[in-house]
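As you look at this complex, bear in mind that one protein chain is not there, while each of the others sits in place.
When the chains are written out, they are named A and B in that same order, and each has its own residue count from 1.
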Amino acid sequence: MKKMNRVASAVMAVAMAFSLAGCSGGAMSEVSGSSASAETESKTSESGSEQASTPESSGDTIKVGILHSLSGTMAISETSVKDAELLAIKEINEAGGVLGKQLEPVVEDGASDNATFKEKAEKLLLNDKVATVFGCWTSASRKAVLPTFESNNGLLWYPVQYEGMESSPNIFYVGAAPNQQIVPAIEYMSENYGKKVFLLGSDYVFPRTANEIVKKQAEALGMEVVGEEYTPMGHTDYTTIISKIQQAQPDFIFNTLNGDSNVAFFKQYKDAGLTPDQIQTLSVSIAEEEVAGIGASYLEGHLTAWNYYETTDTPENEKFVEAYKAEYGEDRVTDDPIEAGYDAVYLWAKAVEKAGSIDVDKVKEAAGGIEFSAPEGTITIDGDNQHMYKPVRIGKINADGLIDEVWSTDEAVKPDPYLSTYEWASGLSTQ
Amino acid sequence: MKPRPAMKIKGTTILVLLIFLFLGTLPFYMPMFRVSLFGKYMCFAIVALGLDMIWGYTGILSLGHGVYFGLGAYCMAMYLKLEASGGALPDFMQWTGMSALPTFWKPFVNPVFAIAMAILVPMALAILIGYLTFLNKIRGVYFSILSQAMAMIMSTLLIGSQAYTGGSNGLTDFKTIFGKSINSPITKIQMFYATLIALVLIYGVCRFLTGRRVGRVLIAIRDGENRAGFAGYNTASYKVFVYALSAVIAGIAGALYVGQVGIISPNEVGITPSVEMIIWVAIGGKGTLAGPILGALAVNGFKTIASENFPELWSYFIGVLFVVVILWLPGGFVSLKEVPGRIRHVIEVRKNEKPRETENFVSEEKQSRAH
């Protein structure tokens, strides 16, 4: 009996050791190697880069990581971004790869959980030694992996609009900074719909931080915030919130709800007899894919703010939409984060070609000023903060579930993650 | 409950020693990244030990231990966050519009205070909740669901008070611990061994307790609380004690977790992680001290391997693992050695009689009760 026990545990231990050990050399060897330089570890980029980013010699392929939630609550949005990134990788490979080498995607599941994101980021950087990672959606997941990318000198391409106030040297932000989405949207709404705004969001970091920005801006524009409500993720009943909205009588609702909550809110909004003609809404987290999940009939006439729509009229977009549908099915739609994920892969590939190397520091240096004719129009990497110059578009959801552009900027807007060019935003950050 | 033969205790002890040996030598042949992963699993093993004390030994199923784990972790994380910001306003407070450090954050600059709080806060809450609920005779599933409500409250509160807790992002981006870089290999190895030592010590404490009269009273409460009460034991105070003990253990695990993993967020506090903790204990084998340690390491190891190799399908494997083990191996992995005997028993029973379906059911149920 005892033997069985010992055998079982021994087998287990050996199996785990084999499957997890991966490369040779125990952790102890790392300690002896770097204990001398332990004092200078606070800026680990030097020692880190030596350890982490020398995968060039590894044959005919370059490994790139893809890190999104494929299970859990965020999978509803993130799986499509993963699909777009894989599509771009496939296209690049068909066109001959990068630096003459084929890209080999390593897909990991962040499982909608911050700690898992961090674990998988470490795995991609340290175990697979990927050249770069495309991934994350929520701010929480990005914040979770940020220290990992900084201490190991990795490279992350983040495809989603976000709340700003961040500019990590190891992250390229392909989605909109607040001045490329939220700020112009509020300006547009206050000019066209009125001065009374109701802020509604899911209870997490992006809505709360975005609304801090909106409140400052509203003050500067002479607007009045008549209500501010946050609902827990997965909240299913909006009748009480809708009562509060009716009581407050805003000119428009600035909506930062996320995921499932949008479905419940808009279905119940319509049930309450409210239409966009009475109280308009402007959403920053509803794109074409979310529209399909809510039902176009509930959203027709409501507004969104993004940098890209499936209907955006560029030749590049025509090609992109066609390729995406051919790859994943006619019933699939493209939207802003999907397109940004697609762009990210191309931008990285261009930077690598320009640098002539996949070394992170060289790629970063080469990236500034790189232009890409993206489906949304030409986007350019701003070398100072690693965000993108992007056009801004306000759109109205139509009966087919697509979004028609009603307003756009004439040219790509310079990214300003800390809103440093806006006087009213001075209290928001110390940088 | 059958009395445990001395031989069995010895077998599981050997198993534990082998696990400790395995963990202790890990850094010599596994890369740093995997070592840190095992550091994380060890924190889970510590929580599982504490949970086993109240579930496996005392029969109280808590679905809210993420709360105590989280409290310990957040206390430690507040210290780490303040050390990263040099005692000034942490980054997330700036962008949520705070202008000064909240008073309750201030003492956490001191690491000794933070560690003390990581132990005392879970203990205080557990004593309060335990005292109320056990004195009011809330038992069985009612307690389980109540503890689930606590986990829900805790995670909602953490998310809702972003200015004080970092909201859904949680607390992350730490730079140093006790003045040393948190990312340097040497610190990581030190933290790994600190966790291993904590695991061994807590195992020792649990072993000491379960070997004494306290342990037997706890088992008596599990197998028949009323009878234990009639025998003159104040069952409520025993339950409060063991509940607080397991909360403290969870708090310590949380504090160790933050140092190694570098992040704590409401994700790790809510209902899902709390149920997962129970699963580790069940899969390893509840009611033994080797079980929870083995379960936490094995389940998490399996999860990592499965999700790395099948990022889109691993949920199936995990789900099937839970179902299969609990259905066919109710004693968990530590009862693996009983399997050949059980198969023999089943074959014999099948040979000797062909019971009617209803009778079969009754006997099955009796068997399961006896477990």
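What we mean here is this: a residue touches a chain if its C-beta (ideal position, glycine included) is under 8 Å from a C-beta of that chain, and two chains touch if they have at least 3 such contacts.
In this section, contacts and distances are computed from a predicted model.
Name of the non-displayed chain as stated in its UniProt record, restricted to "GntR family transcriptional regulator", "Na(+)-translocating NADH-quinone reductase subunit D", "Urea ABC transporter permease subunit UrtB" or "Oxaloacetate decarboxylase beta subunit": "Urea ABC transporter permease subunit UrtB". Within the full complex, the chain left out of the display is in contact with A, B. Although one chain is not drawn, the whole complex shows that of B:12, B:85, B:133 or B:187 it is B:133 that touches it.
Taking the complete complex into account, B:150 is the one of B:150, B:219, B:240 or B:261 that touches the chain left out.
Remark: the omitted chain is touched by one listed residue; of B:11, B:31 or B:59 this is B:59.
When the missing chain is restored to the complex, the residue among A:90, A:195, A:235 or A:325 that touches it is A:235.
For subunit B, the list of residues touching the undisplayed chain reads 55, 59, 61, 132-133, 136-142, 144-146, 148-150, 152-153, 156-157, 159-160, 271, 275, 278-279, 282, 313, 315-316, 318-323, 326-327, 330, 357-359, 361-362, 364-365, 368-369, 371.
Seen from subunit A, the chain kept out of the figure touches residues 70-73, 75-80, 203, 229-232, 234-237, 239-241, 243-244, 246-247, 259-264, 267-268, 270-273, 289-290, 292-297.
The rule is short, and it goes like this: only the chains that are shown with their structure count from here on.
Work out the mean CA point of subunit A and of subunit B, and you get 33 Å between them.
Within the complex formed with subunit A, the subunit B residues making contact are 7-8, 10-12, 14-15, 18-19, 22, 26-37, 40, 92, 94-97, 156, 159-160, 162, 166-170, 172-176, 180-181, 183-186, 188-189, 261-263, 265, 267-268, 294, 298, 301, 304-305, 307-308, 311-312, 314-315, 333-334, 336-337, 340.
Subunit A makes touch with subunit B in their complex at residues 1-2, 4-6, 8-10, 12-13, 16-17, 19-23, 25-28, 30-31, 33-35, 38, 41-42, 44, 70-71, 107-109, 111-116, 118-120, 122-123, 126-127, 138-140, 143-144, 146-148, 151, 163, 165, 203-205, 208-209, 212, 230, 232-233, 427-430.
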